[in-house]
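Every protein chain but one is kept in place in this view of the complex.
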Amino acid sequence: MVDITHKNNTLRVATAQAIVKTSSENTIAMIKNNEIPKGNVFEMAKAAGLLGVKKTPDLLPDCHPLPIEYTGIDYEIDGLNIIISMTVKTIYKTGVEVEAMHGASIVALTMYDMLKPVDKGVEISTIKLLQKTGGKSSFKAPKE
Amino acid sequence: MVDITHKNNTLRVATAQAIVKTSSENTIAMIKNNEIPKGNVFEMAKAAGLLGVKKTPDLLPDCHPLPIEYTGIDYEIDGLNIIISMTVKTIYKTGVEVEAMHGASIVALTMYDMLKPVDKGVEISTIKLLQKTGGKSSFKAPKE
Amino acid sequence: MVDITHKNNTLRVATAQAIVKTSSENTIAMIKNNEIPKGNVFEMAKAAGLLGVKKTPDLLPDCHPLPIEYTGIDYEIDGLNIIISMTVKTIYKTGVEVEAMHGASIVALTMYDMLKPVDKGVEISTIKLLQKTGGKSSFKAPKE
Amino acid sequence: MVDITHKNNTLRVATAQAIVKTSSENTIAMIKNNEIPKGNVFEMAKAAGLLGVKKTPDLLPDCHPLPIEYTGIDYEIDGLNIIISMTVKTIYKTGVEVEAMHGASIVALTMYDMLKPVDKGVEISTIKLLQKTGGKSSFKAPKE
Amino acid sequence: MVDITHKNNTLRVATAQAIVKTSSENTIAMIKNNEIPKGNVFEMAKAAGLLGVKKTPDLLPDCHPLPIEYTGIDYEIDGLNIIISMTVKTIYKTGVEVEAMHGASIVALTMYDMLKPVDKGVEISTIKLLQKTGGKSSFKAPKE
Partner (left out) sequence: MVDITHKNNTLRVATAQAIVKTSSENTIAMIKNNEIPKGNVFEMAKAAGLLGVKKTPDLLPDCHPLPIEYTGIDYEIDGLNIIISMTVKTIYKTGVEVEAMHGASIVALTMYDMLKPVDKGVEISTIKLLQKTGGKSSFKAPKE
């Protein structure tokens, strides 16, 4: 694990994206109409994601435990795809990119698990960092 | 959570895939030559993945806890990509698809976290089920 | 921890109750209209409760880990109170009373945490077993 | 999760109460005489409660992880009831009310689990905040 | 992780030992007289050990999750040493040696942590398997 004892606290913000690809318009309609039998997909996946962000250092060996000071989730439906944006903030010595990516993956996996009974063709695609600020270098993913 | 009290135990096998896309041949060479500063990427990500599979029901609300009876990880390097295959087996009333997908995602995220200091362009793509047997319906992802 | 190696698997069902007492009709109205800023109270508390049931043996020293085969949550609004009923099922050597009570308490605490910004007077009252079947003795709480 | 990046660290103290209601004087006598077969109820429940306070952000989605700097437990026997007071302190940007309430509930549930073999009528009643200081507003529960 | 899908359930019992070596008779006297400021050492370490046994597969990558059906702890004081014996039972396809050893180590570490303020010279020595039955081969540590 990288030694960060000599570093200073700064505000760090990271936004990661995960995309859940469904295979039918019916799935998207059921989600919108809150008809998925296991519950409200957006709300339950949000709860799982908020918890998941906090568990990142329990799962990734080199990841420093740090004070998560904000977590927010946005959903956007784009055709058959659900685009998840997970933003995490801390004031600490190291960034929250991996926390945001892990949180986004847990949101996506919870959706997969909830949608599985009604759509066998769901995939998770493109878990990536969209943006980070704070720290030595900022980053913004290029437009596609 | 779906009621499975009436179901019978059968052998269930699931294989999931996650792809880690690096952005330079140098990254791949460093991995192959065991030169990544945080440690041996394949071995440490395997340890994280074995633990991650077992933690799936701690992270996904509707997922049944079940006896994980085998977990195996294969790596394949394909150009700039590392293809992770995670296989999970149980003899139980419900399948292990989500466990395999979660495990594959944790392996991929551990790699991302270990590679981040040497390659800022790593992405995780296409976490999906490759194959499952046991249960009501088998599944094999179509060739691409 | 009690030795259960000599016991047989039977279907065990337990239902526990927790009551969240709010202090104003406005709180109840905001919940019903999905206006609580932290999110949908019923859905997020359900996700937390499903995970909480599974974590019971991580928190209570003498509690046996066991295969949770069903978890269900019902909500009833009664004046200023929200009545939570948590039902858990397993086919195992020991019962799921404590799992149901722990799950109900986590649902109630999640509600408390979500409602705190809009209602300072929330309390949790009466976490108790309503009913259990299976095992040596059945139980049904007396009508009040 | 509420954004607390702009807030300042202050000393926060919260005390929560949970009441375990036993159904017979024999139960109280067995506890006092350290005769409960599963072990010393007060000491084991204290250990579970100290761990439980620290796990609060693993269980409640919106709860910020924070540095628990003190946890203390007091027990009072009042007739057939055991009154648990759990005090938590931190120097941080947000309070520890929910941590104190969660800790008190884990102490109470551990007692329930340990007493179950000797008393089928145990209930947990009235998990509530007794007092908090620090933060924008102090709070003291009204005398009953 | 070893594939155990083809194996049969049998009763497995394992007993492991850990030794906590204190550095003064005063420490032993304080333990016996229940005067350690952090609480009753034997009871709190027992609670931590019961929980620790159940968390073994969360910490050791290759360890199968399995139904812990009994956990028992014995303490013996031998001069300045405290000898911890942890016995674990399951009816499953694989043994509980590592669970017993992990549990014994957590009991010993909890003691270390509780005794540290009154005795700076505490060490943990000799965590080993004393005995196992069930499975392909039994084992009994040679007398010393």
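Think of it as A, B, C, D and E in the order they're written, each chain with its own count starting at 1.
The working rule: a residue touches a chain if its C-beta (ideal position, glycine included) is under 8 Å from a C-beta of that chain, and two chains touch if they have at least 3 such contacts.
Here the structure is a predicted model, which means the values were calculated and not measured.
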item	value
Hidden-chain contact residue, picked from the options D:M1, D:V20, D:A47 or D:L115	D:A47
Contact residue for the chain not shown (choose from D:K7, D:K21 or D:K55)	D:K55
Identified contact with the non-displayed chain, of E:L11, E:I28, E:L80 or E:I127	E:I127
Residue in contact with the excluded chain [from E:I4, E:M30 or E:M44]	E:M44
Residues belonging to chain E that touch the chain removed from view	1-2, 38-39, 44, 47-48, 51-52, 55, 58-63, 97-98, 101-102, 105-106, 108-110, 112-114, 116-117, 120, 123-128, 137, 139
Residues of chain B in contact with the chain not shown	39-40, 43-44, 46-48, 51
Touch residues of chain A, complete complex, unshown partner	1-5, 57-59, 61-62, 64-67, 92-93
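Everything that follows uses one rule, which is that only the chains that are shown with their structure count from here on.
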item	value
Winner on C-beta contact pairs when B-E is weighed against D-E	B-E
Option in A-D, A-C or A-B whose residue-number contact pairs overlap B-C by over half	A-D
Centroid distance [mean C-alpha coordinates] between chain D and chain C, Å	17
Interchain centroid distance [CA atoms averaged], chain C/chain E, Å	32
Residues within chain C bordering two or more other chains	1-2, 39, 44, 46-48, 51, 55, 58-59, 61-62, 65, 67
